[in-house]
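Removed: one protein chain of the complex. Kept in place: all other protein chains.
And now, chain A:
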Amino acid sequence: MRVMAQMAMVMNLDKCIGCHTCSVTCKQAWTNRTGVEYVWFNNVETRPGQGYPRRYEDQDTWKGGWELNKKGRLTLKAGGRFKKLITIFSNPVLPSLDDYYEPWTYDYETLTNAPLQEHTPVARPKSLITGKDMKISWSANWDDDLGGSAATSEKDVLLNEVSEKIKFEFEQTFMFYLPRICEHCLNPSCAASCPSGAIYKREEDGIVLVDQDRCRGWRMCVTGCPYKKVYFNHRTGKAEKCTFCFPRVEVGLPTVCSETCVGRLRYIGLVLYDADRVLEAASTPDDTGLYEAQRQVFLDPHDPEVIAAAERADIPRDWIEAAQRSPVHALINTYKVALPLHPEYRTLPMVWYIPPLSPVVDAVRDTGHDAEDHRTLFAAVDALRIPVDYLAQLFTAGDPAPVDAVLRRLAAMRAYMRDINLGREPDAAIPASVGMGEEQMYDMYRLLALAKYDERYVIPPAHAEQAHSLEELATECSLDYEGGPGMGGSGPFGETSGGAAPIAVENFHALRDRQTSDTPAAPTAKATRVNLLNWDGKGSPPGLFPEPPPGSDDGGDADSGGEVEPKP
């Protein structure tokens, strides 16, 4: 047994209202730079839908993840080491920008400096790639809330797996949101695909990161990741991906997406697992067995043997205690309501999901039956094959049994808690019907419905012995670094070449650059661009308003034909 700790996440999909706050805050924190305009470390997809990038789940096309070869051994679906090196000069299955979308901004400047004219000036969309006018035809959320699904629904990869009838009826039947971040897999195929060995999994907390100093831009990781959560920064020529907000997690704060989640649907905690059994689990012959196989890799943090082994593996005591209190471990292994996303990719993903019961509840309520009664709900779970089959495609490689079981547990909790809330005698038969005790059911309810910040996010900070690595955040002003390398803009060898600047310095300069710049399309003169999203409303950064024409100090312009210009 080789115990390792993994920082993991569970999302309760019933609570997701599709507000995209997580995506926006993540974008503002991590990817509001040139080169990564199209990059969404966190995105929220409407299901059924195509996802982002379009149809990323179609692994026959994109060749992401692992597969078993004829001998039953685990191999990369896009080909092994030799094939990777042979195709390194032109990756045959790299999504192009069309599969994401061409990022754009608007030419807001026209609105303020257009000459007097008959028609109101228009802020035209400008491509952030070419800087030219463009026609917007797709974006990260084009099919949000099933928008345009009449035209694009047949492109949902999972719907192709289920029957014609379902394809026809799905729109009336159900819809839910699926927030996605990097899965920080136990068996990451992006890391395995990286020719330079720049993508690594951290020993301490299992976060998968790209070493920006070792990445050479071979682009194989983008192909390797079946979730398409590694992105290529087209300005720096390096791969970037979700970092699980490691600078925050190291000091015990939840990720930005979790912190700002309006529905409070995210849970973060540690999971202990046996690293020696990862390969075996990923090689499970049957796709539908992968969910159970992965659960078997996780270790019970209360087991004295596991604790002893963890201590031998130098996992600090407070981390073991955090693993015992971990909401993620509870939801996955104790209550068994969380399921992995696409286990059939064989990467052993570590962001799990509690499938939504709401499609079932809505359907029952619409028929006029009692949507809180467990018998009705159980019958509905059995009867409503459409959502269950679809969820099974998503979470269990098509096996409906585990999804059924989870939905029944959630339905039972709903019915059981109604009795308590209405002051009736709680019915012990309800939890028993899904194999749970009354106490356990109440605890699950607490965790799913009431859990406060420190119960949802059980994040042991990085250790005091390593506090020096956190200095930048805590003990001294990191900005006394003016003129250091990498200070915004370009070094001699292209975008941000030069050594790495401290993260805080980078943020400071990026923010200042954005506040003091003025061109709409970044590639032309990105040193002067104003981003109103980052303007705090105080003062007016240079470039926010167009330069007053010379000789107009008196405020009026004699040449404007008697018309008085509107003043801000």
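By our rule, contacts are C-beta pairs under 8 Å (C-beta built on N, C-alpha and C of every residue); 3 or more make two chains touch, one makes a residue touch a chain; residues count from 1.
As a working rule, contacts and distances are computed from a predicted model.
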Undisplayed chain, where the name is taken from the UniProt record, one of "Sugar ABC transporter permease", "Respiratory nitrate reductase subunit gamma", "Deoxyribose-phosphate aldolase" or "DNA-binding protein": "Respiratory nitrate reductase subunit gamma"
Selected from A:15, A:234 or A:266 as touching the chain missing from the view: A:234
Selected residue (touches chain absent from view) among A:202, A:295, A:365 or A:385: A:202
Sole contact to the chain not displayed, among A:33, A:84, A:228 or A:248: A:84
Missing-partner contacts on chain A, residue numbers: 81-82, 84-85, 88-92, 94, 96-97, 129-132, 187-188, 191-192, 194-197, 199-205, 211-219, 232, 234-238, 246, 250, 462, 465-472, 485-486, 491-494, 496-503, 523
